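The complex is shown incomplete by one protein chain, all other protein chains being positioned as in the whole.
Order as written gives the chain letters A, B and C; numbering starts at 1 within each chain.
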Amino acid sequence: MSQGGSAPPGLAAHGPREVSMSIPVAPEMEIVATAQVAALGEYLAMTRDKIDEVKLALVEACINAFEHADCRDEQLHLTFRLGQEPKGREWLEVEVLDKGKGFDKAMVEEPSIEKSFASHRKRGWGLQIIKSLMDEVQITSGGWGTRILMRKYK
Amino acid sequence: MSQGGSAPPGLAAHGPREVSMSIPVAPEMEIVATAQVAALGEYLAMTRDKIDEVKLALVEACINAFEHADCRDEQLHLTFRLGQEPKGREWLEVEVLDKGKGFDKAMVEEPSIEKSFASHRKRGWGLQIIKSLMDEVQITSGGWGTRILMRKYK
Amino acid sequence: MSEACKVSSERRGDVVILWTDGYINNQGGEEIAREAYAHLEQGARGLVLNLEKTRIVNSIGISILIEVLEKVMDRKGALAFCGLTPTIDKTFRIMGLAQYAEIYATEDEALRGVDAKTA
Partner (left out) sequence: MSEACKVSSERRGDVVILWTDGYINNQGGEEIAREAYAHLEQGARGLVLNLEKTRIVNSIGISILIEVLEKVMDRKGALAFCGLTPTIDKTFRIMGLAQYAEIYATEDEALRGVDAKTA
């Protein structure tokens, strides 16, 4: 087993587990992106349900950028990071960055099902879903675009 | 169905289907990368068997870079493109780029099972597998690194 | 695209069962709405949505489901869900959708629940 016996040299000194990707602003590309986050969740041996939650949060962040951002580069920039707390808890972080027009968080109304029923507009649930499904969420937005950073613990 | 009725504005004018990503040079990251290529193959409705072939070719290209390249940036740069021939045949293209030390293709010996039996070294199958499983393969290498461009038709 | 949601349905008395298969986004939601509205036009009063073959419903899809629910409630009918993954279940509860549309584990229970409400 001489050839396969020890870890190949390049593998020993590896950096942080960070995978970055760019996807085009195009229909269903958000689903293509979820494959990546699922693979990284599986890499951490996260439960299928938690992976599903991260997938939906990612889908919501992507479709927000697709719909609202008017990305100057017609691209969405995703970064996935795997890490571990000093205490040992592992996490999966997802960053969704668009170079779009940004928005004012203070202007976003909290949704409710009753408001949805009363109004013609039934949308407005994306950010709410993201915040509910992820353990930590940070949103920064401005004229440069929008960045959503979200973390899920294993 | 007013809200969901028409394609959201950002989606209408979409560019080419190109997904690029960077993965760390680290064990099993090649498997994480295959999730991406599988998702794109499914997007094209490629058969599972063809997707498996592309996945294995990608795995081989990744582990080659992990093992042999000594990447200066400790990263592997992957680009996946979906396209269509004028005649309508769809394809999935995979580009694997490393900023490593490169190699001389002319110096790579053709492997054979008999040579493998005769020798202590049983490796040397990666490039052969890539060429056999993909429809088109282009390898460029130099001091700047190595780029493997490979295409599979649907 | 393999992710396109397929919808099928079957009427059982006053109740219609709708099965989805795949991603429920705007297209998937519209597919469901089209099918549901056709049955409502033909007099169906109850709707059971079996999502057991769906793993992701995005918020656009959900907004369309809210429209369908509203139409059903306008007609004094009832809508119920079954076959939800834990994540879809959680999402529907977070949104308060579960207050207006019952969530059942199995199709049978959902059918009985909707039958009772529309009887």
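Everything that follows uses one rule, which is that a residue touches a chain if its C-beta (ideal position, glycine included) is under 8 Å from a C-beta of that chain, and two chains touch if they have at least 3 such contacts.
Note that the structure is predicted; figures quoted are calculated from it, not measured.
In the complete assembly, the contact with the undisplayed chain comes from B:123, out of B:72, B:105 or B:123.
Residue-wise, the contact with the chain that is not shown comes from B:53, picked out of B:18, B:53 or B:93.
On the side of subunit B, the interface with the absent chain consists of residues 28, 30-31, 34, 49, 52-53, 55-56, 59-60, 63, 111-114, 116-117, 122-123, 125-126, 128-129, 132-133, using the contact rule stated above.
Simple rule for what comes next: only the chains that are shown with their structure count from here on.
A separation of 40 Å divides the Cα centre of subunit B from that of subunit C.
Those residues of subunit C in touch with two or more other chains are numbered 1, 3, 60, 63-64, 67.
Residue positions of subunit B with contacts to 2 or more other chains are 3, 7-8, 43.
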